[in-house]
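The complex appears here minus one protein chain, its other protein chains still in place.
Every chain is named by a letter (A, B and C) in the order it is written, and numbering of its residues begins at 1.
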Amino acid sequence: MTNTVRLNPVGSMSQLSQLEMNLLEQSTTDDMYQIFRNCCLAVLNSGVEQDDAEALFETYKNFNVKLARKERGVKIELINPPQNAFVDGKLIAGVHEHLFAVLRDMLYMSSKHNAQFDSAKHRIRTPTPANIATHVVFDMLRHSDALGSTEPANMIVCWGGHSIPVEEYKYTKAVGYQIGLRGMNICTGCGPGAMKGPMKGAAIGHAKQRVKTGRYLGITEPSIIAAEPPNAIVNELIIMPDIEKRLEAFVRISHGIVVFPGGVGTAEELLYLLGLLLDEKNKDQKIPLILTGPASRKDYFEAIDDFVGATLGKEAQSMYQIITGDASKVGSALNIAQEEVLEYRRKVGDSYSFNWTLHIPEDFQQTFIPTHESMKALDLSLEQPISSLAANLRKCFSGIVAGNVKAEGIEEIKRHGPFELHGDASLMRKMDVLLASFVKQGRMKLNGAPYEPCYVINVPDAES
Amino acid sequence: MTNTVRLNPVGSMSQLSQLEMNLLEQSTTDDMYQIFRNCCLAVLNSGVEQDDAEALFETYKNFNVKLARKERGVKIELINPPQNAFVDGKLIAGVHEHLFAVLRDMLYMSSKHNAQFDSAKHRIRTPTPANIATHVVFDMLRHSDALGSTEPANMIVCWGGHSIPVEEYKYTKAVGYQIGLRGMNICTGCGPGAMKGPMKGAAIGHAKQRVKTGRYLGITEPSIIAAEPPNAIVNELIIMPDIEKRLEAFVRISHGIVVFPGGVGTAEELLYLLGLLLDEKNKDQKIPLILTGPASRKDYFEAIDDFVGATLGKEAQSMYQIITGDASKVGSALNIAQEEVLEYRRKVGDSYSFNWTLHIPEDFQQTFIPTHESMKALDLSLEQPISSLAANLRKCFSGIVAGNVKAEGIEEIKRHGPFELHGDASLMRKMDVLLASFVKQGRMKLNGAPYEPCYVINVPDAES
Amino acid sequence: MTNTVRLNPVGSMSQLSQLEMNLLEQSTTDDMYQIFRNCCLAVLNSGVEQDDAEALFETYKNFNVKLARKERGVKIELINPPQNAFVDGKLIAGVHEHLFAVLRDMLYMSSKHNAQFDSAKHRIRTPTPANIATHVVFDMLRHSDALGSTEPANMIVCWGGHSIPVEEYKYTKAVGYQIGLRGMNICTGCGPGAMKGPMKGAAIGHAKQRVKTGRYLGITEPSIIAAEPPNAIVNELIIMPDIEKRLEAFVRISHGIVVFPGGVGTAEELLYLLGLLLDEKNKDQKIPLILTGPASRKDYFEAIDDFVGATLGKEAQSMYQIITGDASKVGSALNIAQEEVLEYRRKVGDSYSFNWTLHIPEDFQQTFIPTHESMKALDLSLEQPISSLAANLRKCFSGIVAGNVKAEGIEEIKRHGPFELHGDASLMRKMDVLLASFVKQGRMKLNGAPYEPCYVINVPDAES
Partner (left out) sequence: MTNTVRLNPVGSMSQLSQLEMNLLEQSTTDDMYQIFRNCCLAVLNSGVEQDDAEALFETYKNFNVKLARKERGVKIELINPPQNAFVDGKLIAGVHEHLFAVLRDMLYMSSKHNAQFDSAKHRIRTPTPANIATHVVFDMLRHSDALGSTEPANMIVCWGGHSIPVEEYKYTKAVGYQIGLRGMNICTGCGPGAMKGPMKGAAIGHAKQRVKTGRYLGITEPSIIAAEPPNAIVNELIIMPDIEKRLEAFVRISHGIVVFPGGVGTAEELLYLLGLLLDEKNKDQKIPLILTGPASRKDYFEAIDDFVGATLGKEAQSMYQIITGDASKVGSALNIAQEEVLEYRRKVGDSYSFNWTLHIPEDFQQTFIPTHESMKALDLSLEQPISSLAANLRKCFSGIVAGNVKAEGIEEIKRHGPFELHGDASLMRKMDVLLASFVKQGRMKLNGAPYEPCYVINVPDAES
């Protein structure tokens, strides 16, 4: 029996033109429609702790989505939707909004920024030229009303694992609570774990402070959304075209960044940011960066710190502060830093809501598509400029994330076996140690089954 | 001495990207910048009763406008602005908003719809292809948030002269008051006279009814804005690319139309609408249309009615109701009609806020550029389908408006003398009578000086 | 046939207890109910230009009002209401609110401040003890939420005639417009004429400045409301127990006062204020006071100025500024004065929204009930302290207002003939001249019929 749910329009794209309707006309062969449908499915999967996109798509093969123009605007019709996001038969309002956010961003990518979709690979076919990447990031954020206010948003970006133990999860809530108590907002990659905890905590902090305009901003991308479906607390959901623009959105919209324990995705994010901050042109930037976790996770951060020290050097290590077991101290440190962040923006005449003056080298902006070739070709030697090494390490971790949880990557690995990584022996060993620790701590995947690595690390013979 | 005023950003385009800033960089040679500057100047001229664009531009030759990105968003800097819109040295908030509306719409035309500007002619260089005209109209309205609400807007479009005697002006206020008392909103071409009175009246009606969300929507175009600067009550200002899209916006957004006495512009609007309604595909459309004025203007409407009867026939006459000297009856009639308008939208599943099902033939959508050739070439014979005649009469009046008040048209006339109009003798005579009556009643121009026609009507010899 | 209209509750008193319902139970013998009913009738008479309370009550003898408790709160049921305030059969929202304001204030007077009503005289039976008068005024204003904001209200009190010629009325609109353009609010006695014009003008000014929170505060009293029914623009209506508390409310809530041409009521208000300002304890007070009218009313203000000079002296004359024919100058002067008003409040730690530090001598606070005795007993000699003279003149004019338009006063005059006034010959002559000019200019009554004075002025023989 077919179960159909009709949703009233919400948000700025509640009215669509015929041209736009045509773009998303249900059609099993059309790439854009397929990705739109899958993103909707992912959003509806809110609250389910599962990071296997393929399994999700398999389970809901008979799910479908249609648009219908009505007197009050366009309606989204869901056919055979998953039931998790329904309460007494009614879709949770937050999830309802997320569906219209998917619609909004997919249409805008396509009609304003000419994105072409590749549904087989669940991504955009045509990479954005680097020279307009920042404009696209900005325009997507503005169009989704994420830059609207003229007041400083005090947006704290929280990075960390989607698959984390209860103790760490509680700690992310505690930190979020302290951030919320100080009137600051939260932005994450919008999945479970460290991407959900801080928002939950901040919601309570905001309630106590009577902050009714608290922002829980989730920034995702079509290729990851199914693995990390946005939780319903996210009250602003934005779908960026690819991981590079997602990372750029994180750093340009932030007024402070917190890194919780996580796996390769978190490592990718940290290396991306450190790579930028090491750039000479960014030496005056003010971006408070705190690595934090429960008191018991001291070792974890020492391992990360060692890896950074051994690869990017002391300067990189000086760019963050490690705090363990003290959520209130994290909140205070971020709060105090806000003044100098805003002072800097004022001084250089930069926007409070979008950090234009942060320089992002092309190497960090260009779309990296992880394939067996591109992964193999990565230069992972220590004999290169530090910024370049950071960029390559970032890409390397990005590829592993894809191999772990992105539909496209999983497919590739299934077909051709694990990615091969090449590089200096000493660097390769360090990576091996770091990645092995992530595996051991269960940070790679959610399901709890033994993890099968999607990569092999080749330590050069010469050094063996 | 230079007088510089810096304006804080308001509205959805308060943040701009570098690419966008570059588009509007001050440059005396750039077409887009020139038109932007002129539109700003026109907006600042709010409240001045003057419809001579050239005189305005001449007076404020040393006026300039710049953009500057600051921490709270982009600022508009006005250099040597006219002082009319300032109160105790502070710009009126409504005018302030209008400047940002100009910025928003000019950028959007350019960056989303690829408009290229021709500053010498004060218009867009590249006409929109007819097949996407409706999409552009819709997208411009949506982008300016004019379609946002899912509630029926009950938007009453008021047409009428910009140059009208006090008695008529008071009557437009009275009708606006009755419309506002019934909770309906007002949309006009946003200049003085019949475009301002209904808004002023409605503002009082809304105040009495505690309607805080009253809408006073002004739809203009770059080539007319200087002659008919938006009054500050307009709380939504939209600049459409050209008159054809402006007319389309009026009719698609309306839930009822009132025509007050006016000159050729008003005649153009009326003929445009009658042309559409006569189309077979629109026979089920519900668009209440009321021609109204003070009791003393009975003759005026009889003349109009005669002209319509003689040219478009009885069917056309049956599409409107003429009410004189009874503002309250106008309000009631519109109010009562709302139910069937909404009923129709529900029945056909059309949007409450944009009349998609209204068919607009290509002939009405295509940009008509009035030149001596195009005006001369107009087929003004009675031997053609009525819809086609309506389209041509519309263009003819449109050309006369241009010759009267648009910078481009005035320039053409100055250079090459009046437009020549050709057609059937009987039709030409009727036009002559109608136009002569407009001249006599002072409806052509504001300044009060004797009117010098920008046209000559050639009555064919055969019939002389 | 009975026509019954049921009104949904609005405002803070939308829920009533059984005890409160009982207080207002329909009962032809109960004083409070009678006054409540009459005030409702007066409010429903909004927009009618008539100041004869008796005629109004006579016309709507079969009007009745009932309360009914329903699931969404208490409903007011109107039986056979006047139709002026209905639009297409629906009560104007502003008038709807006013009815609930009447309910709120009548109940609060009674239940919190123990007011007992005397319906025969259409006033409160038990005068408030002077020592708590200020508390009552304050508490009534706070309860009606007129003091809510912590921001300065920039409340401009406008006094002036209810019966004025068109030219003066237009001028009051122009001044209101200039006040509204500067973001200031309007408070009046809430009837027609100079009490309505400034609000109408300010509503347009506020619309242009996008002020959505514009306040149009009307302060009335049970005994005058029928003669001066609140216009529907009034968005905060407050019913004070008596004229003395109404005057106190005006001056304590104001941040500036404008006096337009008017009759005896206006003279009463001006003398009240001058009497206060002449008090030694108020010498540091900042209350900008402007007497203004069209350019053609220069003579009028000269006459007033002369009378003030001759009675209260030069010091009193120095307390106001006379501006004629320049609405914009009035707006500017008030705007500029705001800074020092607020500076004074800050300095003495007084509330922005209620002028506690203004000293009001008991003589000005005590309820004065005009009867033939009390009027005759007034000491109108120049041989008394100026403050005392001001108080007595205030009472004298107050009595004449009652005799002109208050139900109770009209009744008294009908029964016992005009009030006799006694005093110094020179003062009596000046009064005679002033009052005669009011009569001649038609400022006493609205109806246009020849005015029959409700007073006789006795000039002592000795001086004849």
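The rule we apply is simple: a contact is a pair of C-beta atoms (placed from the backbone, for glycine too) under 8 Å apart; a residue touches a chain by one contact, two chains touch by 3 or more.
Just so it is clear, the model here is predicted, and its values are computed rather than measured.
Visitor: The chain left out touches which of the shown chains?
Guide: A, C
Visitor: Give the residue, chosen from A:Val102, A:Ile124, A:Cys187 or A:Ala203, that touches the chain omitted from the document.
Guide: Counting the whole complex, the residue in contact with the absent chain is A:Ala203.
Visitor: Among C:Arg37, C:Arg345 or C:Lys430, choose the residue that contacts the chain missing from this document, as touch is defined above.
Guide: C:Arg345
Visitor: In the full complex, which of A:Ile76, A:Ile156 or A:Ile233 touches the chain missing from this view?
Guide: Touching the chain that is not displayed is residue A:Ile233.
Visitor: Determine which one of C:Lys70, C:Lys212 or C:His359 touches the chain that has been left out.
Guide: Of the listed residues, the one touching the omitted chain is C:Lys70.
Visitor: Residue-wise, where is chain C in contact with the chain that is not depicted?
Guide: 8-9, 12, 14-15, 17-19, 68-73, 112, 132, 134-135, 138-139, 142, 145, 147-148, 150-151, 342, 345-346, 349-354, 356
Visitor: Suppose we count only contacts with the excluded chain; which residues of chain A make the list?
Guide: Residues in contact with the chain left out: 87-88, 92-94, 97, 181-182, 200, 203-204, 207-212, 216, 232-233, 235, 331-332, 335.
Basically, only the chains that are shown with their structure count from here on.
Visitor: What whole-Å value do you get for the distance between chain A and chain B if each is reduced to the mean of its CA atoms?
Guide: It comes to 46 Å between the two C-alpha centres.
Visitor: Which integer distance in Å separates the CA centroid of chain B from that of chain C?
Guide: 45
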